[in-house]
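All protein chains of the complex are present and in place, except for one that has been dropped.
Showing chain A:
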């Protein structure tokens, strides 16, 4: 790749006894979206806070847009935009006032800030609500104002910490559309998320982090290929089972497992589409009650990579006090998982 616009080597951060980052390496290519995927407490926000000069690393090195974050924080601040986990805008001001004030603080000048705020409000379709107090905005609108506030200086690198957590699907799509537009214009985006599908839709490269370490890295397709998906088929009667199993074996290359009238097939790599499955099963004369393809979730990613689920408890980054599974237990569960299809 081009020389990375964000690069991180051996980054560590301790909070007392807790090691929030335990030697993390990242390289983000310019003009791309890089996704940091991980459960609660994995260290995602800590990475973002260090890269945006809010916190200093305990050890390791990080550069953003060619500047070392510890040595040249001012230069880094000129080059970045940050939208954190909260909608960090002033609720007691209107959207437009917020953007004008932040624009002036971002050194755009009075007139420049005014013009930029109006342009961005128009572009991201907030003109109608622009003169209402932010306290009257919906969650989605707040996030959008917050995102716009991070774009005032047209940053080279934009950090988005869980930009869509807590949003309804519609607002989520709005944010995704904005991110895509920005990247098309050449902005580099580093975003954290707990949702695999978000990384899948937006990011060209993903690092899965857990306990402050990168445990897997690659394109979303590569990650999913490592994890696979599941095809669920429910047939009309016993007589249909054999035919369905044959079709599923042929289409997926996996080993279908039968339970009553349900057939579950683990698929390494890409699963066939639902229409294709319906078509082929129909052509084989199988009566089908239900067909579904379950895409891998973050839980599946974690289960496969660590043997643990990604729920808030299990991977709480050491905060929950959950005793760590021994390697034996992890291996056992991984085994269980990989043979699920055959034994179920």
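By our rule, a residue touches a chain if its C-beta (ideal position, glycine included) is under 8 Å from a C-beta of that chain, and two chains touch if they have at least 3 such contacts; residues count from 1.
As a convention for this text, contacts and distances are computed from a predicted model.
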Omitted chain (choose from "Cytochrome C oxidase, cbb3-type, subunit III", "ABC transporter ATP-binding protein", "Transport permease protein" or "Transketolase") - UniProt protein name: "Transport permease protein"
Of A:44, A:77, A:116 or A:172, the one touching the omitted chain in the full complex: A:77
Option from A:8, A:26, A:62 or A:89 whose C-beta touches the chain left out: A:89
Contact residue for the chain not shown (choose from A:29, A:65, A:101 or A:278): A:101
Absent chain, residues of chain A that touch it: 49, 52-56, 74, 77-78, 80, 82, 84-94, 97, 101-102, 104-107, 133, 149-150, 153
